[in-house]
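Yeah, one chain of the complex is gone here, protein chain that is, but the others are all in their spots.
Just so it is clear, A, B and C label the chains in written order, and each chain counts residues from 1 on its own.
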Amino acid sequence: MSTSTPATTAVVEHLDRGPLSTDELAAVIARDIPDGSYVNLGIGQPTRIADHLPAERGVVLHTENGMLNMGPAAVGDEIDPDLTNAGKVPVTELPGAAYFHHADSFAMMRGGHLDVCVLGAFQVSTDGDLANWHTGNPDDIPAVGGAMDLAIGAKEVLVMMTLFTKTGAPKLVPSCTYPLTGLRCVSRVYTDHATFDITPDGARLRETWGSTAADLAARLDGIVPPHG
Amino acid sequence: MSTSTPATTAVVEHLDRGPLSTDELAAVIARDIPDGSYVNLGIGQPTRIADHLPAERGVVLHTENGMLNMGPAAVGDEIDPDLTNAGKVPVTELPGAAYFHHADSFAMMRGGHLDVCVLGAFQVSTDGDLANWHTGNPDDIPAVGGAMDLAIGAKEVLVMMTLFTKTGAPKLVPSCTYPLTGLRCVSRVYTDHATFDITPDGARLRETWGSTAADLAARLDGIVPPHG
Amino acid sequence: MSRAQVLETCDEAVAGIEDGSTVLVGGFGFAGMPFDLLDALIRQGAKDLTVVSNNAGNGEVGLAALLKAGRVRKVVCSFPRQSDSYVFDGLYRAGKIELEVVPQGNLAERMRAAGAGIGAFFCPTGAGTTLAEGKETRVIDGRTHVLEYPIKGDYALVSAHRSDPMGNLVYRKTARNFGPVMATAATTTIVQVGEVVAVGEIDPETVVTPSIYIDRIVRVESRHYTVQGAR
Partner (left out) sequence: MSRAQVLETCDEAVAGIEDGSTVLVGGFGFAGMPFDLLDALIRQGAKDLTVVSNNAGNGEVGLAALLKAGRVRKVVCSFPRQSDSYVFDGLYRAGKIELEVVPQGNLAERMRAAGAGIGAFFCPTGAGTTLAEGKETRVIDGRTHVLEYPIKGDYALVSAHRSDPMGNLVYRKTARNFGPVMATAATTTIVQVGEVVAVGEIDPETVVTPSIYIDRIVRVESRHYTVQGAR
């Protein structure tokens, strides 16, 4: 996973620009996914990463509703209601695909065979807890889908999210206040402002966009102090 | 299972002949297997039952090495080393067959989906314990195969064996002395001299060949006294 | 289970489903949903049902129609909340239906366990979360596992692509999803298929659900549906 990590622990700061757009963030994550790996992209923003994984990268996409080597979204006559992704969006099949039933699909996920999954999140704790399934609001209808299985099952669980809520509150926090999806399962957090490795010492900044590491660390609790 | 059982509890005695041959016993068991049922025939003598199940009976044979609707033994050019039964004897495939892997095959057995299995036995206890996998002789190499899975898994576990050892000792006994395969799993015992139902009260004689019920009961321990 | 019956109508296929039954309903959204069997079940009238399905219905067809008809006491599913799950949402908020949310992998594996004779299993999914509250846990190889029990159905309603008269089934693309697992986990499995071909026409190497799991088969007219809804 770490071919793009600099040899030193210095944080790479991109100060000549603002935070990443969703699409730019998707491209950053795509860059870090090793060629030839088997990957599950969660519903929502992570789906966008597929646009940045050209065929020559050899990345095989898994969808938990029973398919490997899923292709791009179906358009026009390609649309087949028997062929959808986990978000129930019509998709296509690539050569070398395979179909299987739900127990086999989740055995694949839970058995540790996926190299990478990328999930959205409400919050991630600096020691890697993930909260992405329930706001905790008693009026909300809970719905977990496959999130808890992916969280415990993939070899690397990456999170893609904005670093702050609309009101400016950090979503990378010392301890999640939202109901948890999985404990200590996240290995890396990708956000519009910065990427972080979850290490035994806490969340460590890797790369920033539009802010210095020091400025970001000051806005967050529980971040390993940057040495760059 | 009991379409051939007389409405009364009277034992049917066939005194105009001797004990059944293996082939005759196989025919008796075949007669009691309901049309259209899914059946596993254990290695050895029970295999012979297939010869008495004509196609119009609609009985589907399962072999634990991954197949439903197994056909008769292969001969001549039919022999295909990729197609064998659980005894590793080449067999054939009938129309409507299905292949599956070993975990799926045993899920089918253990999940209670087989209507009937017929197993050989060293001993059966009068409360239905089965001993058929190991003589208990310390010089013997133990080998269990699928016997313990069949014993707990099939809806009806039938035993096919001789009633007495070569030295005349009963094999239907109050308590097995051989190592057990399964506890209280046998529902009916078919032997050359007689058939028995295993009931909550013990083994109950159903039908005899060449001996009266009273004579057989006298040679056995733990038999429900015949009222015939 | 002994030989399957091929029936003429969906009404015959769902005959005898009792009030209070647990019914496993195939499909992931609309893909693989047994629309025609669900319509027949509404006509049949069984009520007070517990439905186990991945979702809690979409739009007003299929499972949502069964819910709307007031026949379901409880839904066991992984993902009830969808953009068009307003029938369920309304019943839930009105306190007219119970909900048990189960992680999707546990939903599948617990039904597999029911079909495979597994009494219970330990799995890390959900450990430390509210969905594992009150459940037995155990640390195995340094990792917390949760003990999960089988989910068994009285009936399974499944949709498949093709069957032979014995009940060997093949599915189509991701419409396969829960069908093969549910078929193993119910006392009585009822399947609607688009086509019944002669025995021997399905390659035994490609059978996904072997005939042993199927009790009743009914052929239905192929129905045009979109991801937005059936018909």
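General observations
One rule holds in what follows: a contact is a pair of C-beta atoms (placed from the backbone, for glycine too) under 8 Å apart; a residue touches a chain by one contact, two chains touch by 3 or more.
These numbers were taken from a predicted model, which means no experiment stands behind them.
Only one of the listed residues, A:Pro54, A:Gly96, A:Pro138 or A:Pro200, touches the absent chain: A:Gly96. When the whole complex is considered, the residue among B:Val12, B:Ala27 or B:Leu183 that touches the unshown chain is B:Leu183.
Considering B:Met67, B:Leu94 or B:Val173, the position touching the chain not shown turns out to be B:Met67 (whole complex). Subunit C meets the missing chain through residues 109, 113, 116-124, 138, 140-141, 143, 145, 149, 170-173, 203, 205-206. Contact between subunit B and the unshown chain involves residues 63-67, 79-84, 88-90, 93, 99-103, 105-107, 109-110, 134, 140-149, 152-153, 179-183. With the whole complex as reference, residues 34-38, 58, 60, 62, 67-69, 93, 95-100, 106-115, 152-153 of subunit A touch the missing chain.
Assume only the chains that are shown with their structure count from here on.
With chains reduced to the mean position of their C-alpha atoms, the one farthest from subunit B is A.
Put simply, the chain closest to the centre of the protein, by Cα centroids, is C. Rounded to whole angstrom, the centroid-to-centroid distance between subunit B and subunit C, based on C-alpha atoms, equals 35 Å. Annotation: 30 Å between the Cα-based centres of subunit A and subunit C. In subunit C, the residues that touch at least two other chains are 112.
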